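Provided herewith is a single structure, encoded as structure tokens, for subsequent inquiry.
Of the protein chains in this complex, all but one are displayed in their positions.
This part shows chain A:
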Amino acid sequence: MTASLQGIQRRISSTQSTRQITNAMKMVSTAKLAKIQRSGDGYRVYASYLQNVVAHLAKAHLGDVSGTLLETRAAKKIGYLVVTSDRGLVGGYNSTLIKAVMADIQQRQLSKDQLVILAVGGNGADFFKKRGFNVAYEYRGVSDVPDFNEVRGIVKMVTTMYDNEVFDELEVAYQHFVSRISNEVRVVKMLPVTTDDLEAKEENPDTVPPEYDFEPSPEDVLEVVLPQYAQSLIYGSILDAKTAEHAASVTSMSAASDNAEEVINKLRLEFNRARQSAITTEITEITGGMAALED
């Protein structure tokens, strides 16, 4: 309680500058969030067209699917694409995701040699490498608002590895952006492509889809559309994860600023108390001295 006035003052000003920094970081993340949300709109239009056509193909295409991305292979090796952030200061963003992935792995009782980890983002890469997992691919430095060209490299690599049977099934784990204050972990199977959810969605009565002619044949169209669809799904999840990262950063930085505010208030109170008691002591001393003189 009797900390020196100067000491408290110093702590107040250092907390103040911390708050200034976290506040600035929050502002930066807010701006990035707004930007990525805008670019996400364009992607959603694109994805919905792809989904629509794939759903149609799934209905029309009843022939042989072997050799395409629809084919299910015996799952000897499972690939996990884990999308984390490169830097920290995002609250529980990375840890909850990694925990969920580990839980998923445990639940499916997969041993380390059945697993292939593909890490986008430094946090996940470091975690899995340190624990001796097979990290077959690692990508750091996804930009704040990734465009398709940038992610294309990642996506191509992932699909090529799948084609070369490095793994037979791909799970993509990422934080899905729900709202500015909450994210949700998703672990989604993306390869082989499944059309089950698409067909379910299509039963919506308000979107009566037209029947198409497939030229030259459904198989030929499928060959082009399926890889494009898989790539767009993976791109979408990276975009989604990045959006969630910015949102998590906003939340944690604003929590940090609020905390700093609280600390500053407490310190102010302490400072005032200390000052008050210093003044009281001084007055007592003076009056004591005066009383001694008067006698």
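Basically, contacts are C-beta pairs under 8 Å (C-beta built on N, C-alpha and C of every residue); 3 or more make two chains touch, one makes a residue touch a chain; residues count from 1.
In this text, contacts and distances are computed from a predicted model.
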Using the UniProt record as the reference, specify the protein name of the hidden chain from among "Spermidine/putrescine transport system substrate-binding protein", "ATP synthase epsilon chain", "Indolepyruvate oxidoreductase subunit IorA" or "Carbohydrate ABC transporter permease".
"ATP synthase epsilon chain"
Give the residue, chosen from A:223, A:258 or A:282, that touches the chain omitted from the document.
A:223
Which one, A:45, A:74 or A:292, makes contact with the chain that was left out?
A:45
Going by the touch rule given at the top, which residues of chain A touch the chain that is not shown?
39, 41-43, 45-46, 49-50, 52-53, 56-57, 147-149, 152, 160, 210-216, 220-221, 223-225, 228, 231-232, 235
